[in-house]
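In this view, the complex is presented without one of its protein chains, the others remaining in place.
Which chain is which? They are A, B, C, D and E, in the order written, and residues in each are numbered from 1.
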Amino acid sequence: MKRIKVVVPVSSSMWNAPAQLLMDKYKETDTEITVVNVSKGPESLECTYDEVFGEYFTLLEAEKAEEEGFDGVIVYCGSDPGVRAAREKLHIPVVGIGEASYHLACLLGEFFSVITVGPPDLVATQCRRVRDHLRVYALEHKCASVRSVAIPVADLESAKKEQERRLLTVGRKAVEEDGADVIVLGCGGMIGVAEQLTKEMGVPVVIPGVAGLKICEALIRSNLAQSKRCFGTPPVGKKRVK
Amino acid sequence: MKRIKVVVPVSSSMWNAPAQLLMDKYKETDTEITVVNVSKGPESLECTYDEVFGEYFTLLEAEKAEEEGFDGVIVYCGSDPGVRAAREKLHIPVVGIGEASYHLACLLGEFFSVITVGPPDLVATQCRRVRDHLRVYALEHKCASVRSVAIPVADLESAKKEQERRLLTVGRKAVEEDGADVIVLGCGGMIGVAEQLTKEMGVPVVIPGVAGLKICEALIRSNLAQSKRCFGTPPVGKKRVK
Amino acid sequence: MKRIKVVVPVSSSMWNAPAQLLMDKYKETDTEITVVNVSKGPESLECTYDEVFGEYFTLLEAEKAEEEGFDGVIVYCGSDPGVRAAREKLHIPVVGIGEASYHLACLLGEFFSVITVGPPDLVATQCRRVRDHLRVYALEHKCASVRSVAIPVADLESAKKEQERRLLTVGRKAVEEDGADVIVLGCGGMIGVAEQLTKEMGVPVVIPGVAGLKICEALIRSNLAQSKRCFGTPPVGKKRVK
Amino acid sequence: MKRIKVVVPVSSSMWNAPAQLLMDKYKETDTEITVVNVSKGPESLECTYDEVFGEYFTLLEAEKAEEEGFDGVIVYCGSDPGVRAAREKLHIPVVGIGEASYHLACLLGEFFSVITVGPPDLVATQCRRVRDHLRVYALEHKCASVRSVAIPVADLESAKKEQERRLLTVGRKAVEEDGADVIVLGCGGMIGVAEQLTKEMGVPVVIPGVAGLKICEALIRSNLAQSKRCFGTPPVGKKRVK
Amino acid sequence: MKRIKVVVPVSSSMWNAPAQLLMDKYKETDTEITVVNVSKGPESLECTYDEVFGEYFTLLEAEKAEEEGFDGVIVYCGSDPGVRAAREKLHIPVVGIGEASYHLACLLGEFFSVITVGPPDLVATQCRRVRDHLRVYALEHKCASVRSVAIPVADLESAKKEQERRLLTVGRKAVEEDGADVIVLGCGGMIGVAEQLTKEMGVPVVIPGVAGLKICEALIRSNLAQSKRCFGTPPVGKKRVK
Partner (left out) sequence: MKRIKVVVPVSSSMWNAPAQLLMDKYKETDTEITVVNVSKGPESLECTYDEVFGEYFTLLEAEKAEEEGFDGVIVYCGSDPGVRAAREKLHIPVVGIGEASYHLACLLGEFFSVITVGPPDLVATQCRRVRDHLRVYALEHKCASVRSVAIPVADLESAKKEQERRLLTVGRKAVEEDGADVIVLGCGGMIGVAEQLTKEMGVPVVIPGVAGLKICEALIRSNLAQSKRCFGTPPVGKKRVK
């Protein structure tokens, strides 16, 4: 049995059930998924400012996974908050759903576009933020474009019809104007919208939660985890919060 | 049940049993693996010249997979012969064990080194060939180095002890001199040598056959396959062999 | 006298005469051109799938050149099938008309666009294929865009007027929207259309057959051929077709 | 008068006085420097794990600067914790001493090397961390190498002689083996060691605290601050710590 | 007192007074600015051809700065003519206002656009020229686009209203179509137009003269100058003009 802890980096529990449902649908039979959100933390992650809060509280939650007996950790947010830090602290594989999505997308086509979310007045900031991450992963040259449906994370569930409509409009621009072969949904909150998009667009749509799950399972099953050479264990005994 | 066809691109059947064993060990319970080698084709793939022969006969074998009822195809060779062509012809996911390895390696560290094989007098050619592929995948900047154990493919099984010895020597250079965080075994014939290497080196070692398997399973389970936008279906009715 | 063998990688002989005419027009006085097509092989090369067939049969034809006494080999197809493999097998210079064109284009301007051909429903695939090659040559950053006239290879000769019209439309977009300084014709079958295009567009148009010829003559005359360090000679005695 | 707030992202106040001294020495006459450390936070930043803690508490301190009436903020740490987040929150310029150093170094030579610090067993992790930042800034190709003196931050002041000795050894390798034209000190705690190094090495040595100061003054004086297009203001009213 | 020599690389003295005014407005109190134009030289620099003349006469003027007792040299032209050559000859810092602008712009946003000037029929040439420089500085990937107001340098002062109008039109395209976060004015002759542009566009506008000044002051104040490793002193005694 592969036991995976999924950490949702927001203080709201609204994503726990949908994320659990999604993962249970796509997981292997011998995988057991435990979804938790952070007790403290931001309501949502929509800019780098939010991300700092998300990273901090996610890390505190993620780093307990090993002693809790989990075999792997998934950080359930397209911006992968705290993933690199947790990779240092832990020896079990730590997977960010953003990074996992980008690599799967590379295996499906020459270029992918990321469609992200967030307040309409922060679209350019959102897109810069996605590219910041892509640069750390050294995959920015595989990205045809970053576009946004311009819906705040908090409204994603209630505005699902509108979300689907915009995904289609934005996705078509990504394919026809930007040359994307593959669409990556940029936010863990975009649940239940990929099927429709795939059908109408005719190109693969990567669901980040599923990508994160399959990569995490793949690593556990292959006995692989992050290299402790570049993700060395942090000095023990140092105070981080005085 | 996920049915996967594994095509070994050489005319010898010597790799079928070991590959089957390896995959059976790492596969999910509801995966069924069928390993075949090409009836015609090169004895081994050790240069681009060999690769052209390998590509041709592998493609002929791989492209039958869909009508044979398989859910996915794995090309069992680190140089991924025929993979991009088969992606055009087929709608089920086609995975090359080289490309899959490189992406998994990226998820484990900042830089990986590839350790390849082949005749001692063709080491520079082998390494160029690996970089040729990495450039097509746009991942050459993630590669710390390509090195070789300088053993012809045909001798890999019989010289397993020597192979392990050289892997350790070469692997250490990759880590200490080239800055690799992760080692990727460059040839499908390097079977049963990763465990020892991992233990002695202390960095993750990616076994290409396992990487290909896990990525293929992940794609099938996620209902994902290559984008038909960039891997469009070849014109029907055209003669390719007059 | 410089004797050059030109291999057309298709089973049809329809390109032999026009290619011979083109080369005879641009060759140096002491060059002798022999054009042959492959006896077996695809009718045309319009996707990576076709390319695998083309590569295989072209290689078989190209590799005989040295013992036939030729001083150089030109593979007459914009996708350069079999060129890298033949470079390993042979010691005389092997030139692909695509690769030669891209380098000449670099010497004429900052960015070039490639205008390719093929069935209308495979345009995105065609363009991906050209970029695959450009990445192997590490020249993708010099390419402003890849566009297509969307005419199947088989119709190029009969639809020459339509070809010229579309070249002009597409070429203008390449210059005005994509910033191309130079146009590279992407297919060896685009013969007799460069003059008109040059005149109307006012930017240099590289004819691949001519580029391949001049580079091949230049190498022969300079006593240069591919480096046997990275294009090492394939192991002798190995069976490639069992 | 230009009023600049300098935030030291560690819970210890040991760097306040040396940083104040350094800045007072190099500042313009009409600049006023206020150095504060974070009240809570890590003892030092030596890995990405530490960095998450540093970012969080630094951000809380930095974001008060505008209402406190400062004209600019400098984050006094080579890993620039919280800088991009604070740029979103604030309208006054926010400068990281790492990023400032790298740009000044580019103006002095073709390649720079970064010499960083930290526990000996985390050298590879430290160096990866520096490159992570360089990739976000898109300057990794200007970096000849990252090397380390392998001294924990806490010991920098007490082991100043040893620090100088190692800086010289490591710096020479950077210049002679890696091709560095300029040395960038990678940690704000490397104070009072640049002069000796410059003298013995004969190449420019960039002191991060000084670089950050001069860039911050330059921006304030030029009425420039981060673009609110890509560093848009975070949504107001959202809870970040439930 | 920091004494800076500003060399305007044109034979006209029309830019001396405006440049002096600009610099005096933004300089630190202990900086003294001396603006000179070249006695011989081109009327303006609008293509690479002009640039060769500009470089030659600028170098002759710039290289006297050290014995004239200056602490730094600024070459007052967006194409930085003679800067790298003067860096070899001199030990005091030599700053080009183009290169300085690009680095400051990088500190303000993810991407910048350069808006340049010159005759309408040379727009593409102008833009290529800017990218030529950006490539030498290895910053072309930070540049969203190069656009032009298409006004000859000689008309910039008399057509200031038209210049402002076009700057706004072109600047908006740079931000909205090309994704620029920051605008860099590409020519030293664009004086007194940044304020209006900043106000209407809402993104930072870098004035090259000011950027050059602040970087030059920063270097002098930090005791930094170009590395003599890569900008080694030219052989003495060699005749350069027979």
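The working rule: a residue touches a chain if its C-beta (ideal position, glycine included) is under 8 Å from a C-beta of that chain, and two chains touch if they have at least 3 such contacts.
Note that the coordinates shown come from a computational prediction; the quantities given were computed from them, not determined experimentally.
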Taking the full complex into account, find the residue in E:E43, E:E157 or E:D178 that is in contact with the omitted chain.
-> E:E43
Out of C:L21, C:V36 or C:L108, point to the residue that touches the absent chain in the complete complex.
-> C:L108
Which listed residue (C:A86, C:A154 or C:V175) would be found touching the missing chain in the intact complex?
-> C:V175
Would you indicate which residue among C:E46, C:E99 or C:E164 is in contact with the undisplayed chain?
-> C:E99
Would you write out the residues of chain C that touch the absent chain, in ascending order?
-> 26, 28-30, 95, 99-100, 103-104, 106-111, 137-138, 141-142, 175, 181-182, 202-204, 206-207, 210-211, 214-215, 217-219, 221-222, 224-231
Those residues of chain E which, in the complete complex, touch the missing chain = 11, 39-44, 46-53, 55-57, 59, 82, 84-89, 119, 121-122, 124-125, 128, 132, 135-136, 138, 152, 229-232, 234-235, 238-242
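Just so it is clear, only the chains that are shown with their structure count from here on.
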From the listed A-D, B-C or A-B, the one duplicating D-E with over half its contact pairs the same is A-B
Whole-angstrom distance, CA centroid of chain A to CA centroid of chain B, is 28
Mind pulling the chain C residues that touch 2 or more other chains?
-> 124, 128, 132
